[in-house]
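Starting off with a structure, shown below.
A protein chain is absent from this complex, but the other protein chains hold their places.
Labels A, B and C are assigned to the chains in the order they are written; within every chain, residues are numbered from 1.
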Amino acid sequence: MAQPALTKITTTFKQGATTAIIGHTGSGKSTLMQLIDGLILPTAGSITLGDFTITNETPAKELGKLRRLVGYVFQFPEKQLFAESVLDDVKFGPLNQGLSDEKAQERAQAALEQLNFPLELLKHSPFELSGGQQRRVAIAGVLAMHPEILILDEPTVGLDPEGQAELLTLVRDLQDQGLMILIVTHQMEIVAQLADEVMVLNHGQLAFQGSPQDLFIQSDLLADNHLRLPKAIQLATNLGQRGITWDGLPLTTDQLADQIIQMWRDQ
Amino acid sequence: MRTTNIRKITISAMLMALLIIFGRVFLIPIPWTHGNVNLCDAAVLLASLLFGKWYGGTVGGFGALLLDLISGYANFAPFSFLAHGLEGFLAGWLYTRTHNRFLALGVGIVVMVAVYVVANGVLYTWVAGILGIGTDLLQGIIGAVVAALVYQPLKRWGNNE
Amino acid sequence: MSLVEVRNLSFTYPDSDESVLHDLSFEIEANEWVAIIGHNGSGKSTLARLIDGLLSPDQGSIRIDQLPVDNDNLSLIHQKIGFVFQNPDNQFVGATVADDIAFGLENRQISRPVMQDKVQRVLKRVDMVDFANHQPEQLSGGQKQRVAIAGILALAPQLLILDEATSMLDPEGRAEILNLIVELRRESKLSVLSITHDLEEALLADRVILMDKGQIIKVGTPQETVMNQELMASHHLKPVFVRRLLDRLTAAGISAPADVNTSEQLEMWLWKQLDSKI
Partner (left out) sequence: HRLDPRAKIIACFWFVILVFFAKNFWTYAWLTFILGIAMVMTKISFKMYWNGIKVLIGLITFTVAIQILFSSGGTVYWQWGILAITSGGLKQALVIIMRFVLIINASTVLTLTTESLELATGLEILMKPLQALKVPVNQLTMMMSIALRFVPTLMNEVTTIMNAQRSRGVNFNEGSLIKRIKQLVPIMVPLLVSSFKRADELATAMEARGYNPDQARSQYRVIAWQRQDTQAMVAMLVVTIALGLLRIWL
């Protein structure tokens, strides 16, 4: 424990916005998320979430309350399933919050429905489901707790392309509902498609915070952090270097296509 | 095509790793003794319930042997080998034969406690042996309760031949 | 003479009544890179396991380098095929990197001096010499997969099977592994069978087999398969970037010449078109 996992980070996260947190393995991303969820306490400094302030001396009871604000979907969340039925597993969080069985069941069903989970499987064991279904059950278990801040750690890793697309749609739905989301990811496509803001951590220090557009034009910063641009942005960047001017760097294939078509027609 | 046999080795290895983890980090503080009991018996008994006497015995015996060697109780290692080996073997054997969880786990922990009484008696004095019964028995009972609770949702992975 | 010959292969898992593969036949030539694509549940991983003799087929036959894959030839088959699995952690047997690389050599009872020499050589090849005594917990996913590949190279197989070997890695690790494979193929006569649902990865192959519901839907060059947007979409695969952009442009009445197929070609063409227009 000689080296601090995070050093003197000062930052704010916007309410209702989606922030992507990126950085290579060991950059301190998970540590930061665990601090925000009160799973570990800061050695020095503080974190404020709404009315709560976490410091080194925050008692365990307070942390319990804090964790109700934050929903944390861990990497490979399906690995956390344990109950004998899907419904019991999703109800676990709400019951821990002290809700009645009825209310917990209501919330569980609503969360599963939002995730397009086939409700006829409610009584089945979660271990009988496919990988994609298991992940949806696990995410439902967090959403059923009605968090105000949602942390997603590498939510698409290990899913097939269809599952990945479904998950991105879900995140967009949650964004539309005004939920504040923090996504830890290595995938720049996700940053480009979903994030309002992006934060780059490097060896425990804040290397960048700003909009995805601002990040993607900083080639040195990207190279230092071993970040690869998505193909669409890479192409746009290369064309930019060849003298083509964009009306704001396109972030997705669709945006790139739109701008090219526009340019073509303008001539 | 040979995987069944190799699977026996890998499953036993994972259960041994779990035994070491349960023995080293899953400690339940016991209020009136200022001490902890560890949960390695839960791992032994789960191995017995899920996979029968050979797994129970092998995992219990060799897992406990390793656990003692790496946690600084080398003096106990041969006794632990015997205690947890017999515990796992008998619990597995009885469960396969009778399907009575209470009997299987009960006999398993009684045998384990008995071996430790002898171990303490031989190593130190008989007084120490008898004094150890309390915590060993408690540890065994807690291990058995945990094993019984966890066994239910895990049954489908068992292969109690 | 093909390296891999699959004839009328069918397979059903013992505890299920639905068959996973029906009547498959195809070949892989020596020094060829074949990618099998298909979404989850298409049977592609099962197929790879059958080829390596890790499962036994219900019907049909598989030959590797003329040798039938059956119980009598298993150790020879495993000698000819190196298999990299999806989860880097669950194929790491040894306590350290060097121990893990030696695992396959130990199984073949190679003498210790020869082993030491081989371990050093493949460590150098995958650029992991400094990590020889590291434990798996100290490595990234990409590094673990490199160790897995090193362990295979030490045995000098003829065919390398990659079963979703990059799907649990971050983009950097994925690029590292794919570059390594491309280099290895340049240096030796290694054949590759890669199983993936990442079409960008399949673009690197010489030939692509599209599978769905246990059947081969189409076999062809990446151009004929991966670049066929309709075909990919109808089998739930996410089209590659170049194809999607070209299709968007075509829909708007902008058509690229037929020889524009890669990101680089697209860049050159767009530059010329847009630059001349400005």
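Quick note on the criterion: a residue touches a chain if its C-beta (ideal position, glycine included) is under 8 Å from a C-beta of that chain, and two chains touch if they have at least 3 such contacts.
On a predicted model such as this, the values are computed, not experimentally measured, just so you know.
Counted over the whole complex, the shown chains touched by the missing one are A, B, C.
Contact with the chain that does not appear here is found for just one residue of C:52, C:172, C:198 or C:212, C:52. Set against the missing chain, the residues C:87, C:215 or C:228 yield one that touches it, C:87.
Annotation for chain C: contacts to the undisplayed chain at residues 49, 52, 54, 75, 78-79, 81-83, 85, 87, 89-95, 98-99, 102-112, 115-116, 119, 135-137, 151, 155. Contacts to the hidden chain, counted on chain B, fall at residues 2-3, 5-7, 9-18, 20-21, 25-26, 28, 33-35, 39, 42, 46, 58, 62-63, 65-66, 69-76, 123-125, 127-128, 131-132, 142, 145-146, 149-150, 153-154, 157.
Residues of chain A that touch the chain left out of view are 34, 37, 39, 60, 64, 67-68, 70-72, 74, 77, 79-83, 92-93, 96-97, 127, 141-142, 145.
Going forward, only the chains that are shown with their structure count from here on.
Each chain gets a centre from the mean of its Cα atoms; for chain A and chain C, those two points are 30 Å apart.
Within chain C, contacts with two or more other chains are made by no residue at all. Shown for chain B are the residues that touch two or more other chains, of which there are none. Looking at the complex, you find that chain B touches chain A at residues 152-153, 156.
Residues 82-84, 125, 127 of chain A are the ones that touch chain B when the two sit in their complex.
Contacts from chain A toward chain C in the complex involve residues 24-25, 130-132, 157-158, 160-165, 186-188, 226, 228, 230-232, 234-235, 238-239, 242-244, 253-254, 256-257, 260-261, 263-264, 267.
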